[in-house]
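Structure below; questions to follow.
Excluded from the complex is one protein chain; the other protein chains are retained at their positions.
== chain A ==
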Amino acid sequence: MWTLIAQIFPYAIAFTIPLLITSLGGLFSERSGVVNIGLEGLMVVGSFTGAIVIYTLQPIMSPDLAVWIGLLAAALAGGVFAILHAFASINLNANQVISGTAINMMAGALTVFLARNVTGSGNIPIVRGLLRRDVPILSEIPVIGRLFFTSTYATTWLVLAILLLGWYVIYKTSYGLRLRACGEHPHAADSAGVNVYKVRYIAVILSGAFSGLGGGILLVTIAGEFTGSVAGLGFLALAALIFGQWKPLGILGATAFFGLASTIANVSSVIPMLKVIPGVILKVFPYIVTLIALVAFSKSSQAPKAAGEPYEKGKR
C-alpha cells in the first residue's frame, strides 16, 4: 500500500500543477467578472509557444535554460492571446462564452497550422523537458519527505508560490479588493471611482498568462511534445474553479483531487489492487464527482455575481 501511494504521488502532483495554475488564471478572470472558457485554447497557445522556443533553443544552449525561457515565452504568449478575449468581452460587450469558444477554436487551428509549417507534422517534439529533483534536507523527513519533496519539478514550487502570491493579491491588496468588487457589483466599483475596464483587462491578461504557463508546464513535465491539444485540461481547470468555489485554496483542493483521481485511473491497469474495478469507472470517477459537487453546491454557489455580464455604464 505504502509503496503504491509513494509511487503514485509524484505523478498526481505533476498532473495537478498545470491544472492548478490554469485554474488560478480562470479565478482571476472570473472574480473580475469575465467568464473565461478559453482556458483550454490559452493552454494550447502556451504549450505551442513553449515547444517552438524550446525546440529552437535546446540545440544551441543549456537544455535547462531553454526550458525556462520556453516557459516564460509560454506565459507571455498566453497573456497576449488573452487580449483578444479581453477586447471582445470588455470593449465590445461580446457574449463571453462565445468569445471564449472562439479562442479555443482559433488556438487549436492556428497552432497546428504553424506547427505544420515548422516541423512538417503537426507535432513539435522537445529534446528534453524538466528534470525531477529531490529537495535537499526536506526530502529526508519521514513520510512527508518521501511524498512531497522527493523527485519534484521546480515548476511545482513555482506554481505553489504563485498560488500563495495570488491569494495575497486577491484578499490583501487594493487591486484584489477592486477585482472582487468588479466581479460582484461593477456599478458599485465604478461609482467608487474604480476603473472597471482596467481591472478586468489586467485580470483577463493574467488569466491568459497563467493558462499559457500551465500549457508550458504540461509540455515540459508530462507531454514532452506539442500535439495540438491539451486533452481537455483547460476545461477540467474550469471545473476545478467551480468545484473550488472560486477560492484559491478551494481550487488547490479541487485540482489535487482531480490530479489524484486521474492518476489512479491512469495506472489502474498495472496495479493489481485496482484491476478489479473496471477502468471506465475509474476514468469517469472525477467527472462524476464534479457533477455531484456542482449539484450539491449549486444552492450555496459562491460564483461572482456579475461574472458573464458585460459591464455597460449607463445600464440600470
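Everything below uses one rule, namely that a residue touches a chain if its C-beta (ideal position, glycine included) is under 8 Å from a C-beta of that chain, and two chains touch if they have at least 3 such contacts; residues count from 1.
The rule is simple: contacts and distances are computed from a predicted model.
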**Asked** Of the candidate names "NADH-quinone oxidoreductase subunit H", "Cell division protein FtsX", "Response regulator" or "ABC transporter ATP-binding protein", which one corresponds to the UniProt protein name of the undepicted chain?
**Response** "ABC transporter ATP-binding protein"
**Fill in**
Given A:H85, A:R180 or A:R200, the residue that touches the chain left out of view is A:R180
**Omitted-chain contact residue, chosen from A:G120, A:P142, A:G193 or A:P278** = A:G193
**Missing-chain contacts mapped onto chain A** = 172-174, 177-178, 180-181, 184-185, 187-194, 305, 313-316
